[in-house]
Every structure is written in C-alpha cells, then in structure tokens.
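Have a look at this one.
And then subunit A:
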Amino acid sequence: AGSAGDADGSDAELVWAIEGANLSAGHMDPQTSQLDVSGMVQRQVLDSLVFQEADGSFSPWLAKSWEVSEDGRTYTFELRDDVTFSDGNAFDAAAVKANFDRIVDPATKSAQAASMLGGELYAGTEATGEHTVEVSFTQPYAPFLQAASTAQLGFWSPKVLEKSADQLDAGGPDVTVGTGPFVLSEYTADQEIVYTRNDDYAWGPDGAKAPKIKTLRVELLPEASVRAGVLSSGEADVATQLPPNVVADLGDDVTVTAKEYPGLPYSLFLNEKHGVFADQKVRQAFSVAIDIDAAVDEIFFGEFPRAWSILGPTTPGYDKSLEGSWPFDADKANALLDEAGWTERGADGIRMKDGQRLSARWIAWTPISDDRTALANAIQSDLKDVGFEIVREKLEPAAYNEQYGPKTYDITDWDFSGVDADLLRSHLGTDGFQNASQVSDPAVDDLLERGLSASDTDERAQIYTELQQWNAEHVAIVPLYVSSLITGSAKGVDGLEYDLYGRPLFYDASVSR
Partner candidate 1 sequence: MIARRVGLGCAVAFLAVVALAALFPDLLATHDPLRTDVRSALEAPGTAHRFGTDQSGRDVFSRVVHGAGRSVGIGLLATALAVVAGLVLGSLSGVSHRVVDAAAMRVTDILLAFPEFLIALIVVAVLGPGTVNVAIAVTIAAVPVYIRLARTQTRTLHIAEHVEAARILGVGPVRTFTRHVMPGVLGSLSVLATIGIGSSILAAAGLSFLGLGPSEPAPEWGLMLSGGRNVLGRAWWISVFPGLAITLTVISATVIGRALRARAEGRRG
Partner candidate 2 sequence: MSVVHVRGLRIEIDGHVVVDEVDLDVAAGECVAIVGESGAGKSLTVRALLGMLPDGARMTVDELGIDGADATGLREAGWRSLRGRRIALGSQDALAALDPLRRIGHEVAETMEIHRLHRGRRDERVVQLLASVALPEPERRARSRPHELSGGMRQRALIASALAAEPAVLVADEATTALDATVQARILALLRSIADEGRAVLFVSHDFAAVRKVADRVLVMRDGRIIEQGSAAEILTSPREAYTQALVAASAPRPRTPDRGQGDVLLQVRDVSKRFDGPAVVGASFTLAAGRTVGIVGESGSGKTTLARMLVGVERPDHGEIKWTTPQRVQLVHQNPLGAFDPRWTIGRSITEALQAAGVPRGERRRATASLLAEVGLEEALSARRPRQLSGGQRQRAAIARALAADPQVLVLDEPVSALDSTVRARVLDLLARLQSERQLTVVFVSHDLAVIESICDDVLVMRDGAIVEQGAVGDVFAEPRHPFTRELLAAAL
C-alpha cells in the first residue's frame, strides 16, 4: 500500500488496520470515552503535557518543565511557546485550563478522563502566565503526571471546545482539532479515518518533528481475520489487535510485536450487591471452579499468561505472591457452595436453595472476539459442572448500558489498561466509575485514598499489594488472563515505536516498498 513518492518518501501513505468497531458509537473523543481505542487513534491529533518513556520516567512534551509542590497538591507546568493547534490557534495556559475544566465539567459526561484528572480531587487549573499553568488538587494526587501523559488528557483546540464540543464524540475533520503530528482530514464512520501530516509539527516527544509519512490511513476492520488478511496481502502496512490464533499464519514478512497491557487484566466483575454473589463463599467458589489455566493456555495458544491478580505483572505494584494462590479446585468450589447452603439440585443438575436456582447473569458488550467467546463457553461449562448456571447475554452498547446503569447484572467483563495502579480506584472505590462489582468497603476506600496521595514508591507498592490481597480473599473481581496488544507490521515499515500500552506511535515511522 505504501507508495513511495519523493526520494525521502515524504508522500508515503501508511495504512493501519485496527478493530475500531465502537468508535462510531460516540467514542472519538478520549476525553469522554473510556475505550482504549479512542486514545489509540486520537494520539495522532492529541499531544500531552509530558511524555512517558519506556522506562516509566517522564520527559518534556508540551510542557518544557514542571514542578510538584511540597504537599503534592499542585503541579506547575511551564509550557512551550511555539505550539499551535492545527486550526491556527495558539496553545497556551488558557487552552490547558479550558480542556481540563471541560473534562471535569459534569455536563461533559466524562468518566475515565475525569477520573484520571482526580475526579472529586481536582481543584482547578490556573493560568498563572501566558505559558505557565498550575493544576491543583484538594489532596495530594500522585498519579497525575502519568495521567497527564495520556491522550485522555490531551488538548482540543479551545475554539472547538467553544463552538462544537458536542460533536467531539462523533468526530470529524473540523472538529477533531488538536496540536498533534497529524491532522484528521477525513472520517467515514465504521470505515476509515485519514490523518494527514501536520507539516508545522515541531514539538513532538523527544524532539520529534513532522512525521515522515504524509498520510496515515486508519482502516476500521472489526474482523480479526480480515485485519490479518489485509496485512498479509499488503493492503495494510500495520495491523493491531491481532488475536494470537492468527499470528502463526501471518508469514515471515510480517514483524509481530506483542506488548503486555499494563493495568487490570481481563477479568470478571462479580456484582456483590445483586443476587447470588452477595455471598462471599459463592464468589470464592466461582473463582476456583474455573479451570483458567487450561482455558487460557489452549484458547490463546499459550501466548497470553493467565492472571492471578487484579494488576498485570508489568504494572508497578504487582503482587507476585498471589501467583498460584487460588488454583482450579472443583472440590473446593463444591464444598464452598455446600457451605453456602446451595445443597439441593434441580432437575438439570443446577444447585438450588429455598427454591432459588444458583444462577448468575453475565452481560457482555459487543463486539466480542471469538477467543473471548470460547473462554466464556469454557467458564460456563466448568461452572455447570459444580451446579452453577451462568446465563450470558451479549448486548449491543446501548442495551448494555441500559443494564449497566441500574446494575441489574451478576457478572460483566473487561480489561482496563493503565500504567498507574491507581486505576483500581475506579474499579474498587465506592464511587469508582468502573465499580462494576459495586464494592463499597471503607477499608478499601481508605487504601485507595492513601495510594493516591502517597508519593513514596515503596509505600504505594505496599498499599496496592494490600488491595490485591483484599481482592484475592474477597473476590470482587476474578482476573483471567493478561492480554497483549499484538501488532503486525509489514516489511518496509520502519521507525515504528510503541507506547507503554503497546500502541504503535508514528512519529518516526516510514514506509517503503
């Protein structure tokens, strides 16, 4: 696909195939969407204050330098003065304030970005000079720098925020306007996003200038086999979100990069305020009734490790001691369920108690990949063996939200990437926006609070270890496996880099045939 124009390839086009099925459902704005894909694609347009290097350290980006106050509550950024949005507006302290204020504004309906910006803790942003900005929090907020390095806290042109903020979720050429290395020049929902080089770009991370390729064409191909197919046939240069089962078939010309997601592994969330999971014994039984090792190993061809904790092994604060601590044990599961009083059996072998079936309803959000479907089948089958019925409903986003809102399910599932263990706050905190298990435990809230303000690395690690152990006993979340973002790039693609989440970065990418 990449067509070499000039000798330096400055007219080159790089085609990048991604899954992207849900982008059109109002997920084009990382400031409001909680989907990974949203940040992944809009990284081309959105720059951040700081850049997080592969070793986890931070380097300047839109901010030349920064300072954290003694009490850990105020971050002062010294901004570059040569940055402009692609619509010509200057990037300055006011733009930072406009964006951050928008994110936390309840009318914006932002969940993830708002939470990364501290949520309730966010006290405000002050432009103390034209290019100096102070972000303050009501209490010390350690994860902020990491948050500030993500696309979720990237910057839209203030003009857009003023005039057409409501169109940002839908996205479009004159709406999706940032300071990034590319400009979104065309967008056809469910089809493709075309990014064109921002020729003026000179403020990239680590001194990156305008990209080498002229056009980055993002093809939205929900079918994994099709993504693999276009990569093999040369129609696409880079394909991400490849499932392990196609990797072997890709051929030698394709370079495969797999990067384990940091953050919360793919897990099941057991709703403890609803139905049978109110009983901790039932939750524990559930977690040991599944032969996770076998299922994950077979279904993902040994490519992905099974998860033992609610943090992935590459996440700072990971508690390695949990490994092997809750192995598959059907007998134990049966014993626990007996103890919990589910001793009768229905005609179909499902356990009963007081005329009620031991049944849990799992809502899953579409689209669902084949391997996750296979995993779910295995889970259902294993649980049926101990007399536990799982009814799984596959729901389209709108229908899913109808159930998710009032929390009328027993189980739901997802993984959540994040480099900072603070992401647990959104999943286990009483007010967490992803608290699908409906955990409400003052001790947990206290731990999360302390993790937030602790600036000492060891102290934070200790806090998050406690949280992981709390879950291991309490079983609000059943982690299943740690997935990787698998990206294949065709021969001729050079200079592709990856961020900490394994997403390709195109600052230096080039393509030649």
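Definition applied: a contact is a pair of C-beta atoms (placed from the backbone, for glycine too) under 8 Å apart; a residue touches a chain by one contact, two chains touch by 3 or more; residues count from 1.
Selection criteria: all candidates are chains of the complex that A comes from, given by their letters.
All values reported here derive from a predicted model rather than from experimental measurement.
The candidate from 1 or 2 that touches subunit A somewhere in this complex is 1.
On the side of subunit A, the complex with candidate 1 involves touching residues 223-225, 243, 245-246, 249, 291, 294-295, 297-299, 366-367, 370-371, 373-378, 380-382, 384, 392-394, 396, 399.
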